[in-house]
Structure formats: structure tokens, C-alpha cells
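Some notes on the structure that comes next.
The complex appears here minus one protein chain, its other protein chains still in place.
Labels A and B are assigned to the chains in the order they are written; within every chain, residues are numbered from 1.
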Amino acid sequence: METIAVLRRSDSRMKIVRTEQLVYEYQKYDDQGNPSEVTRAIDGVDLQVEQGQFIAVLGHNGSGKSTLAKHLNALLLPSGGTVWVEGKDTALDENLWDVRQTAGMVFQNPDNQIIANVVEEDVGFGPENMGVPTEEIWKRVDDSLKAVGMTAYRYHSPNKLSGGQKQRVAIAGVMAMKPKCIVLDEPTAMLDPNGRGEVIRTVRRLQKEEGITVILITHYMEEVTEADRVFVMDEGKIVMQGTPRQIFARVRELKHYRLDVPQVTELAYELQQAGVKLPDGILETEELVRELCRLR
Amino acid sequence: MIRDITIGQYYGTDSPIHRLDPRTKLAGTLLYLISLFIAGNIWCYLAATVFLFIVIRLSRVPVSYMVKGMKAIIFLLLLSVVFQLFLTKGTPLIDFWIIHISREGLTLAVFTAIRLVYLILGSNMMTLTTTPNGLTDGLEKSLGFLKKIKVPVHDISMMMSIALRFIPILIEETDKIMKAQMARGADFESGNLLQRVKNMVPLLVPLFISAFRRASDLAMAMEARCYRGDEGRTKMKPLKYQKRDAAAYAAVLGYFALVVTLQVCL
Partner (left out) sequence: MPITLKHVNYVYGQDTTTPVHALEDVNLEIRDGEFIGLMGHTGSGKSTLIQHLNGLIRPTSGEILYNGENIYGEGYSLKELRSKVGLVFQYPEHQLFETDVFSDVCFGPKNLKLPKEEVEKRAAEALEMVGLDESYYKLSPFELSGGQKRRVAIAGVLAMQPQVLILDEPTAGLDPVGRDEILGQVRRLHEEKGFTIILVSHSMEDLAVYARRLIVMSKGRVKFDGSPREVFAHFRELEEIGLAAPQVTYIVHALREAGFPIETDLITVREAKEAILKILKDV
């Protein structure tokens, strides 16, 4: 038995994030404040994320994807099952700060996560809380601002920035905590297309250049085409997983789960349905063009 | 309109004044304000003018920016000038119908105006050159002795700093909600007092709900970034007096002594 436990622990250590049979339930109350029904927001989720990967979690509003994200940072604790972040059980008190430092979190609303009144001070907020020595904080702030391309705005007030810029500041704030993993909970939902592109490019660069594991929660399909692995959630369960190509090949299922596909994938799928011989899960315009020209 | 008020807003740039320790600026501002109340003759005001002018130049805050902030208090300024001008008795200068202006009244009015303007400019100088965080840090440190009697100085200063961050956001939001309700025929301008208060409900309910939502989001974001109060916390910008602070203290004290001397000796 003991050896199994040891093996397990070493196994979970290899994964940056791992969940096993994760369940989260919460109590609903009626008008009189009496407990009425128990809602299961997450229902037996098994998830494994390797260090350095770019992971996307898709799902419509209310599918449980944000609840899942909050478990990876110990903002919520499981009602059942376990979450390990770098091998540390998030439910244990003594792991709390390590977990939060290892898996940083960026939220949806850019205004509601910037604490300080000056960009650079906000980026320094996390390291301050962690008790990092002053000189080291400055270095981290410099590095993080540079990594997200916001150095020029370091003395600015966050209120004067665009939505995309604010999210980049939020990302820098997390980077300054030197996390191994960043969890982004619908970071682009409130942004315009330009801001969305800005944020996704920044995140991609951090993953590629700094080796940060990225877990992106979203419902914009075009943001996930470059992911290493995609998970689709519905009613608290993981209902699909695979590479973007595998996922996007299943257009009908995606629509069933209230999701969209990029227009190029949709067009390819529609043509396929009409009898045109195209490969499954086309993600790029060039690919479709190449295939169609070949057919002619 | 409401957005043009620059009082309490930070003007982001880099200058010798910006770099001073917030405590130095707090103390300096306090001394400057006191000096304005001591000042009673033209020489004192001249000293105050020169001092303020130098500080403003050093701060690199554009004068136009400061003037814009003054607009909000113009009414107050006029009111006090008018009161001083007409209600001070003394050697008559103009005596016409019901208008009596005395020499003393005129002097007093001018001095009051200058005093008020300098008062605002002086305290603005502090808020324009100190980040709200710096300001609260300064207060936190200056009032640190209160911690001994269990006053949660850190929490209070954190609250102040967050409030300052969210005031502009909430002002903008108020504007948006007002417009959304006006598009549904709401009227915020007419009616008697009771009516007006009642008309505010469609504005206040969404505003409060939004504020609470922001508060809970922010609390979560702070937690996610390992915030746990004062305990074990380091500072990115710890307050440490530098040589320039000593110089600044010397300058302010010198100025203060000058004003006192001018007031007493002349």
C-alpha cells in the first residue's frame, strides 16, 4: 500500500496540475434562507496537465469551467476528490500559499483585479504579499512588465489603459510571482477583438519563451487552435478532450455543447457533409485552400 | 464635469518632488499650510509664492493641469472674497449706495484669495506627486505608533488605497447607469426633493450591486495573489529617508523660519 502511495505522489509530481474525481457542490438557498437544493458544479473531473503545455478548457457559460479554474488556485476547495498543484494537495492548509504561488490566476474583469493605482505598484503587489525582498521585487517587476510589453506604461494609472493593456498588467502581476503555471479564467470575454488578440499573443509568448504552463478557459474557439490539448466541459464534466484538430473535427458535438467552431472549420465541415473529400478538423485557411485546390 | 476634478489625482511623471519620501511631503505640506496661516504681510506671501513656484517647477506638473483642478473651487473662492470685501469695516475706499469697500476689506480679500488658492495648490502638489499608495504608505508609517493600541493601520491604509483606485471607475459607471435609465425615460433633474430622492433608486440599486460585485471580485483577486494582510509582507517601495529628504526638510524648515521671521519682524 505504502509503495502505491509513494508511486502516486511521484506520479502527480510530474504533472504540474492534476485532479482526480474532482467534485464541487454548493448549497442553494430559497427565499426564506433555508437550504433547498444542492447543485453540483463539477462532477468527477480528471485532468492532467504537463509542465510547459498550453491547455485550453472550453465550455458554454455555466458549464463549470470557471469553477474548475478556481480550484487550481485553491480559491475553491473540492467537495470530493483531490487537486494537486505540483504534487501539493490544494486542500491542505500548509500548501495554500505554495499553490497560489505556483498556479497564478488571471480573471475576466480587467478592472476588478488591479489593486494599485499605478501599473508598476500593481505588478509588485503579489511579490510584496509573498515577502520577497525589495530589490528582488523591483527586478521581478521590471522583468514581468517587459515580458508582457508594458514597460512603457509602468508609471501610468490603470484607469487610463485599454482593456487589453489592463489584462496584460494583470498577467504581469501574476508573472512577478514566478509561477510555473498561469490559469486564465475567460481573460478575453470583456475585450474587443484587438484586445483579445493582444492578450492571447502575450500568453502564447510566455508559454513559448518562458516555459510557463498556460491553462486558458474560454469560449472563443479561435483562441484555442494552437493549444497542445483542449478539454471541453459541459454540466460539470469533461465531455471531450484531444488536440484542437481532433476536437474541431467533431463540429456537431461541439454545437451540441453550445460551442462554435471557427468559420474555416465550419466551412470545411459543411463541405465534407455535402460530399467533398476533405480531411477532418481543418483549422487554418491555408490548409483548406490547399485541399480545395488539390480537389480541383 | 465631475470627471474634471483633479484633486486627489496622481500625475504620473518622474521629478525630484515625485521621488521624495511621502512622509517628507506630508510634513512639508503641513508646514506649508501652517505658514500660510501665519503669513500676514506681503513679504510673507511673496516668500510663499516663490516657494510654491519653485516646488511646482520642480514637480514638472504642467500649470494648466493644476489650474484645471482649481475650477471646482472657484465658487468657494469667489464667495469668501465677496464676504471679506464687503463685510470688513475700516477706512472706506469706495462708498456708493449700499456698496462699502474698505482698504482693510480689499487687503483681506486679496490675502484670503491668495491663501485659499495656495492652500489648494499646496495640498494638490502633494497628491499630484505622490501615488495614492505612497500617500497611504506614508500615513501608515507616520501613524504606525497607533498599531500599539490595536488600531488596524495597515488595513485602513489598504482600504483607502483601494477606494482611491475605484472612485474614478464608479464615477464613470454612475454616468453610464444614468444614461441607461434616461434612455428608459428616467428623469434625474426635475421634481421636489422627495421626488428626486425617489428617482435616484434606479441609479443607486445598479450602482450598489455593481460595487459589491467588484468588491467580491477584487477580494478574490487579492487572495489569488497571496494577500494575507500585514503579516510577512515586504514592500516594493519601502519608506526610507534619503539624502534628498534631508535636503527637502532643510528647505521647508528654512522657508518656514523665513516666513515666521518676516511675520514677526516686519
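As a working rule, contacts are C-beta pairs under 8 Å (C-beta built on N, C-alpha and C of every residue); 3 or more make two chains touch, one makes a residue touch a chain.
As the structure is a prediction and not an experimental result, all values here were calculated from the model.
Enquirer: Which one touches the absent chain: A:21, A:36 or A:263?
Expert: Within the whole complex, the residue contacting the unshown chain is A:263.
Enquirer: Which of these, B:13, B:80, B:107 or B:181, touches the one chain of the complex that we don't see?
Expert: B:181
Enquirer: Which listed residue (B:80, B:112, B:142 or B:210) would be found touching the missing chain in the intact complex?
Expert: Selected residue, touching the omitted chain: B:210.
Enquirer: Where does chain B touch the missing chain, residue by residue?
Expert: 4, 62, 64, 68, 173, 176-177, 179-187, 201-202, 205-206, 209-210, 213
Enquirer: Tell me which stretches of chain A touch the chain missing from the display.
Expert: Within chain A, the residues touching the omitted chain are 60-62, 162-163, 189-190, 192-195, 219, 258-260, 262-264, 266-267, 270-271, 274, 276, 285-286, 288-290, 292-293, 295-296.
Basically, only the chains that are shown with their structure count from here on.
Enquirer: How far is the middle of chain A from the middle of chain B, if each middle is the mean of its Cα atoms, in Å?
Expert: 42
Enquirer: Going by the contact rule at the top, pick out the chain A residues touching chain B in the complex.
Expert: 70, 73, 75, 97, 100-101, 104-105, 107, 109, 111-118, 120-121, 124-134, 137-138, 141, 155-159, 173-174, 177
Enquirer: Give the list of chain B residues in touch with chain A in this complex.
Expert: 10, 12-14, 131-133, 161-162, 164-165, 168-169, 213-214, 217-218, 220-228, 232-238
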